[in-house]
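The complex is shown incomplete by one protein chain, all other protein chains being positioned as in the whole.
This part shows subunit A:
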Amino acid sequence: MTLLAVTRLELRRLFVRPLGWIIAALALAELGWRFALLLQIFLLNQIRLAALPDGPGYTDLVAVRMLSSFMTGSPLPFGLIELALLLVPLLTMTTLASERNAGTLPLLFASGLSAARILLGKYLAVLIWLALWLVLALAIPVYLAHGATLDWGKLAAATLGTFLTLALLGAIGVACSAFASHPAVAAVAALMVGLALYCINLGAQLAGVNSGFLNWLAMSTHQENLLRGLVSSADIVWFLLAIAVALALGTQRLAAERERG
């Protein structure tokens, strides 16, 4: 299947370039730091929390908070999702924009692959890379699972929410790379679109409005439910829809490039 040939080619390019490794290493180092701080806070409050009926445990205060800082409420280093908002655009910026710059994009067109297959092949490679990143990040809190009581269901829901967020940021990044003539432009565009989608409802929330179209449109609305352990098909469908829209726009741009040259 030639779609997988594109995936394999893109994965190879991701693995041999130092940028991907540097991003992954720095992000994991930062997450390790965040983990140590969260663990320290948890241990300091452990006795007080143990006295509370249904009080939060290791999963709520350490494992899930590794993934996102929106619930932390303190100036700790970024969680995985906030890091991803900044770093995924750097990972995806080269997928198509650098092919265009190097003149190798026409080689992919000439292989007979449709624009959709080229884009999906690239996206699949990015998705595999992001999934590996998530597994490595999760390994840090899960490593202590033998010494703490983990709520596996809640952690699974939070992991699903994080994976869908990464998948959406990846799709936005690949789509921006399909539109941009230069990788740096693709990275900036993906960062801005990602940030806008993440907190488009900020003004509404500050005004005390917690429903309506803007809240529905915001990525954070759907992600927070999953991070709290609430798996709703409406949230999952929202993510899948947003991913499909991003990939469809990218595909359309790529197909138009082949048509127009």
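In the analysis below, contacts are C-beta pairs under 8 Å (C-beta built on N, C-alpha and C of every residue); 3 or more make two chains touch, one makes a residue touch a chain; residues count from 1.
The rule is simple: contacts and distances are computed from a predicted model.
The chain that is not shown carries the UniProt protein name "ABC transporter ATP-binding protein", picked from "ABC transporter ATP-binding protein", "Succinate dehydrogenase hydrophobic membrane anchor subunit", "Electron transfer flavoprotein subunit beta" or "Cytochrome c oxidase, subunit IV". From the set A:S111, A:S211 or A:S232, the residue in touch with the chain omitted from the display is A:S111, counting the whole complex.
Residues of subunit A that touch the chain left out of view are 2, 4-6, 8-9, 12-13, 16-17, 102-104, 106-114, 258-259, 261.
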